[in-house]
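Every protein chain but one is kept in place in this view of the complex.
The block that comes next holds subunit A.
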């Protein structure tokens, strides 16, 4: 087998006698670097019977390497077909290299425009969702018959179990941790209002919202993104069917109607978990627990929880729809946008909850 270095002779130029099969195996074992660039190298094709794309690539790598020192490589004893195969390769497109100092302002500009573009399209989705779900529905209604009921079943009914179970467990854990501390001070009687207020105002709405952001938000993004990728959204548009009304509006109303119910269920099961702990751990009678609870819970607390739940519902569906419609590409993009949708959804819910703490 020919060898780059052993084949160097006393001739004026170093000669690489290429092997019979100038292919991937031979190229893999011989690095293109390591030549002296003082003299042009000669590639001797006399013994070569076949060449593959690895061989052609090596020739071009050597060509560019030697070009940097203003040298040309010599192709000797080459057949016309092989020469054609080598010269048929187009010049590679040079990567655009911009200095950091020049790149920085344009990067800042591009990033700023991207932020504005994302914000504009997010607001556009929100506006369309509200418009076509309310006023627009009087102009035209492209909703499938029974779609609202179907979505309420999917988004609401099917989430009942998981919301109830998780909320009760959180209620139990919260009550147990509090009961240990309260009992030390003989203040176990305050467990009922503590669990009640925290579940009604805070934990009920936010727990339900986080569960639905993972469940409904991700499903909404994945469904719309898959429809985008499969041109189903385009197909709806070309049939004169408004995709926001057909796909989004049933989900919007379904989550708006079911979220408060789910929140109430979450709150009730969480309080029930606290009640079980108070019975088992604090020896508080059930009548005392419920009377303490009713004395310390006001209608404004219930309303605060319900308002939060509706706002969270709109945030979940807005984020889910926005990420679904912005998908570009294939299956990988669907997965990426779905993940982003869930993370953003939970993040926005927590931020909004923090803001609510200052308002109501």
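Going forward, a contact is a pair of C-beta atoms (placed from the backbone, for glycine too) under 8 Å apart; a residue touches a chain by one contact, two chains touch by 3 or more; residues count from 1.
Keep this in mind: contacts and distances are computed from a predicted model.
**Q** With one chain of the assembly withheld, which option in "Protein-arginine kinase activator protein", "Pyrroloquinoline quinone biosynthesis protein D", "Cytochrome ubiquinol oxidase subunit I" or "ABC transporter ATP-binding protein" matches that chain's UniProt protein name?
**A** In UniProt, the chain excluded from the picture bears the name "ABC transporter ATP-binding protein".
**Q** Looking at A:142, A:202, A:301 or A:337, which makes contact with the chain not pictured?
**A** Residue touching the absent chain, from the options given: A:142.
**Q** From the listed residues A:53, A:77 or A:106, report the one that touches the chain absent from this view.
**A** Per the contact definition at the top, the residue touching the missing chain is A:77.
**Q** Could I get the residues of subunit A that touch the absent chain, sorted low to high?
**A** Touching the chain left out of view, subunit A contributes residues 40, 60, 63, 72-80, 83, 86-91, 136, 140, 142, 144-145, 226-227, 230-232, 234-242.
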